[in-house]
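Removed: one protein chain of the complex. Kept in place: all other protein chains.
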Amino acid sequence: MIRQCNTTAAPPADRDADRQDLGIQSLRSDQVFASMPQYLVERDASRCIRCLVCVRQCPYEATFYDAQTNEVTNRHQNCVMCRRCEAMCPTNCIQIRQFGSGFRANEHWKEKHIRGIYKQADTGGVLLTGSGNDQYYNTYFDRMVIDASQVTNPSIDPLREPMELRTFIGRKPERYDPAKGGNGQAKEYPNIACDLPIIFAPMSFGSISYNLQHGLAIAAGKLGTYFNTGEGGLHPNFHQYSKRAIVQVASGRFGVSAEYLRSAAAAEIKIGQGAKPGIGGHLPGEKVTAEISRTRMIPEGSDAISPAPQHDIYSIEDLRLLIYAIKEATEYTIPVSVKIAAVHNVAAIASGIVRAGADIVVVDGFRGGTGAAPAIIRDHVGIPVEVALAAVDQRLRDEGIRHCASIIGAGGFRSSADIVKAIALGADAVYIGTAVLLSVGCTLCQQCHRGKCSWGITTNRADLLPRLPADVAAERVMNLLHAWSHEIKEMLGLMGLNSLESLRGNRLKLRAVGMTDEEARILGIKHAGEA
Amino acid sequence: MRYVIVGNSFAGTFAIEAIRSIDRQGEIVLIGDEPERLYSRAMIHEYLAGVVDESKMFLRDRAFHSRLDVTALSGQRAEKLLPESHEIVVDGEKMVYNKLLLAVGGSPFVPPGIEGLDAFKDCVFGFTRMADAAGLSRRAQEARRVVVLGAGLIGMQAAEAFAHLGKQVTVVELANQVLPLATDDLAAEMLQTEMQEEGVQFRTGNSVTALLGENGVLRAVKLRSGEEIEAELFVIAVGVRPNVGWLRDSGLVIDRGIVVDEHLQTNLEDVYAAGDCAQGLELISGSRMVLATIPVASEQGLTAGYNMAGMEAEYRGGIPLNALQFGRLQMVSYGYVREKDGQEVVSLLDEDKRVYKKIVLEDGRITGTLFVRAIDRAGVFRRLIEDKVDVSAFTSKLLSDEFGAAALPEEIRREMFEKPQSRIAVRRPEPQEA
Partner (left out) sequence: MKVVYAITERCINCHLCEVACTTEHSRTKNPVSAYHVEGQRFNWRESAPYPDPAEARDAGRPAPKSRCRVLQDGYRVISTMCRHCEVPSCVLACKNGSLYKDATGRVCVDEEKCVGCWMCIMACPYGVITRNVDRQNVPQVENNGINHHCDLCPDRNEPACVRVCPTRALVYEER
């Protein structure tokens, strides 16, 4: 009899429990297809020392120990390739591989389609997933290159000249009138100062762990940037960090109160999200622990599904009302941001939002991550952030209102090069989400929605939380952003620039490689080789 | 400053170390009535059985006393205490003390009413000294059969040693079970069975009335039941009594042993007592008792030494405790393992693995613990008993193999593993350099 030997004595109720019969695999005839494993946990028997570290680390019940035969065994169909066991094994005797060669080669019917249909035929349900769009679409960042200085416009040496990465997010004044003296401004608007053009993307407490949000709050303070509460509200223990918090007002209005708004650095109205444009947020009941229940003010264990539209916003005028309601409540001391998903007419929407009074527009591209979303929506709805940024920046300039709002790009920035290109396309700053998760150990296994993240990143289960301590998270994130700041400075220098302002919207610094004329025109960039 | 320590065993040794950790200059005189180098009384049975060599017998290395600057007078006996003049009489000579520690231990109790003890005195032995073991070892060469009176720890150890030497051994015990103070019926039965498998025979509920033989050579031992058991050696092991006979007219308050307070001080100024001769606080009952065990003796000696040298240290009290192995069976017990009326018992008996665990509780606090086999981490129960921890919230976990620090209340666990630890709180004054 195989004895289950998992991490805890009593893990919380698991909706997958029905499928976890031990012993003979659950070979109900209608589940044969879905039980075909996708991944193989390959163990080098000569190196396995039966330390059972892998057994204790796997929350997906893919690894077991049989005391009688002294064997570590696997239920391969439960493996999700999170690679936690690989990482923790002291003798590196585990490799997670694809199970067999998958299905017979078929350029039309991919494994994903086939398995998706199997699962839906089993369950009749909508397939959920986590992380960002993993399908093949052009990534325009990979078709753009950065122009460097050579002789006529020399580079600046970032080790010897100061590089200004600081940027101010918010509405800028209309004109500068020297006669007015002082700043010469007609009117000032609240801005938030950001020491580098990178802000932590909205990731709610609930979608990510308490420790990670804590780590981000700490890192934001030390780096001089901000974190975003996401839909889940601000945990009472984090009120001490509220001055570095951008608090979100989403359709579920979780945790929103006047105090919540007044204590923050900025407020953000979430209209949409790049991973699931047009629909609301999902927090499956498995992830609603006592703490989250308290913060979001919803019952423990209940699914938290935010409605798609904000039910009091059905027009731009409604949006304007909400924006000004927030401004009134905060006495115009903080900028108000509006976040939209990048969709086909994003430029027009952004224009409307700016005219409605938003100080910041966040454009979230389709590569953006999520804690839980229907896979079909995540993979097929929305447009790339690169084109969205270019379109929005150009439209606002054309309409003469570019100064009225900062643009923040979001959705799958993978490196400092992506960030530099995004700024050149028109962003004032970027949100990073997935990159932050990767910095603390994420392997993009896309199981965030199940609340069992083996790395302690997207779960709040008491036994899994300690896997990512807040101080470790803060340290690693700060390391990443230090590294990227350094790289951005190098890239600015090589472009002959010493300040982000000179890069913002500066399409001349980019060249296209392998793009169609249409794509290059939309992005507003010349092709490589053109002067 | 002269420290005089009477008694060269555990209590005396730790007292010396405690004094020297504070006072490197004061004179220390150690008086011991045994001629041998400092040895462990608890190793005698293994020495007799021939399973250990000498190197494992000695409590400290050869240079111990000289290294710690101790004048060791061995083979000398303290005869009288003169507290008014702060003097002690050793082999007829007076010696002045500034601080005195009485660590004189105990001697075997010889029960009255056994005929022939004098007549066959060369064949009769106690079992508490190296000399006993040496004497027994010589006589054992000609002897085939041995009777041991008393199935306490010492008696059982003697019996097992003889069994190892290939002798026929019979143990006679007054109570109806072996180890009556340390075990309950079931554990005693398990132990007795184990010993019987080694060839030891038992007569419980019985006692010895007479020794029989000719010309000073023992031939047989007669029991109260009338049975005669043939034997050439007779070992008396019915318990030790504190060696306080010589102190009874000194003015010391003596009950069964020398009564001491939490600083191991007696009623006489500058006179301390520790070890098997001392009667200190027993935590479970709250009364003063002689607890003749090594941990108690060591701790009392150490604490006495600290106090004698001027550092105030508190001995908060001891509990009965035993760790033993007979045959294949290991056992650890704490406190009082025979439950009384009104006490709760949780226990488990695993007959396949031959594991027996028993815990006696009163008002949610553990007053007795007995483990046969499965002794790992048993010491946690020592803490639970001594600290009088309320275990009602986790009584069901006590018997689990996994029971340990993780199951304890948070404050206790944090105290144990997040702060520096010490059996006795030590606050030393600056040691005086030579």
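Every chain is named by a letter (A and B) in the order it is written, and numbering of its residues begins at 1.
Following the convention adopted for this analysis, a residue touches a chain if its C-beta (ideal position, glycine included) is under 8 Å from a C-beta of that chain, and two chains touch if they have at least 3 such contacts.
The model shown is predicted, which means the values in this text are computed figures rather than measured ones.
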Touching the hidden chain, out of B:R67, B:K94 or B:R328, is B:R328
In the full complex, which of B:D132, B:E232 or B:E299 touches the chain missing from this view? B:E299
Tell me which of B:L59, B:L73 or B:V146 is the one touching the absent chain. B:L59
Which residue among B:R139, B:H164 or B:R256 touches the omitted chain? B:H164
Hidden-chain contact residue, picked from the options A:R50, A:K112 or A:H482: A:R50
Since one chain isn't shown, list which residues of chain A touch it in the complete complex. 7-10, 46-47, 49-53, 56-57, 67, 69-70, 88, 90-91, 456, 462-464, 466-469, 471-472
Note that chain B touches the absent chain at residues 14, 40, 42-43, 46, 49, 51-52, 55-60, 164, 294-295, 298-299, 302, 321-323, 325, 327-328, 330, 332, 334, 375-380, 382-383, 386, 397, 402, 404-407, 413-414, 416-424, 426
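Going forward, only the chains that are shown with their structure count from here on.
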At what distance in angstrom does the C-alpha mean of chain B lie from that of chain A? 68
